[in-house]
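Shown here: the complex without one of its protein chains, the others still in place.
Right, subunit A next:
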Amino acid sequence: MALTLLTEPFQYTFFQHATLATLAIGVAAPLAGAWAMQRRLVYLTDALSHGVLAGVASAALLGTSLIAGALVTAIVMASLIALLVIRVKVPEDSSIGLVGQGLFALGVLGLTLQRDPRALQHVLFGNPLTVTSMDVAVDIGLALVIVFAVLWLRPVLSATTFDPQHARTLGLPVALVDTGVVLGLAVVVVIGLSSVGVLMALTLSLAPAVAARLLCQRTSTLLGCATAGGVAAGLLGLLVSYHAGLPTGPVVALLATAEVPLAAVIAVLRNAPRAARTARA
């Protein structure tokens, strides 16, 4: 019975597509999210997930690819924020809020201009029924780029996050790494578009990374733990949403969020013997 619950959905092609797309975002989102958390870029990720709505709505109106629309908007948004911060000297959080909310407002306006505004609901919250084989190919391709970049450049990412000033004295391209991290976060939001939705991609980026940080003292183990948490929340959320008839994105996001208190409890239990020894001493 339990096995049937697990295997039955996989006889459908749409579920196979949704599983592959969820795996892609389940791996890529926590890998990028771990750096967003460590570099304190969570607000930027949140703004990106809202801002890309403008590109999605515009692409829908023009009848072009929603993923391409989201990707272009994310890059434009990151460039606008960088322009405001570096050239106009607007504080970073103000720039992010300004550009993110402005594009979100444009996106909401674009949604109201659609013939059926509900037609784009899957972009916000995800819908496995809408994932095409092309979406799967693009999602996996983009996820592989994220995985390769994070694994290959991990020492540089760590060094530039720990002490950017010293990294500059070593000749490391700190500004290029900063830009790459922002673009990586934009790519993650785009990968999430087809499976869990752009709004829920943020939760899948952040929650497994936060949970992993509670349990791990090394960056390598943190990245592994966060990825496992993202994949687990994604696949379990997909199955639950299928059987319970619930929207995929929110279910995945809730499961990912639940990993944080679970990790906190494990951390407390793990540290209890040491705390007791310290108290006795």
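One rule holds for everything that comes next: a residue touches a chain if its C-beta (ideal position, glycine included) is under 8 Å from a C-beta of that chain, and two chains touch if they have at least 3 such contacts; residues count from 1.
In the analysis below, contacts and distances are computed from a predicted model.
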| item | value |
| --- | --- |
| Candidate names "Integration host factor subunit alpha", "NADH-quinone oxidoreductase subunit M", "DNA replication and repair protein RecF" or "Metal ABC transporter ATP-binding protein"; UniProt protein name, chain not shown | "Metal ABC transporter ATP-binding protein" |
| Among A:Thr7, A:Thr112 or A:Thr169, residue touching the chain not depicted | A:Thr169 |
| Among A:Val42, A:Ala82, A:Ile140 or A:Leu153, the residue in touch with the chain that has been omitted | A:Leu153 |
| Contact footprint on subunit A, counting only the chain that is left out | 38, 152-153, 155-156, 158-159, 161-173, 213, 216-219, 221-222 |
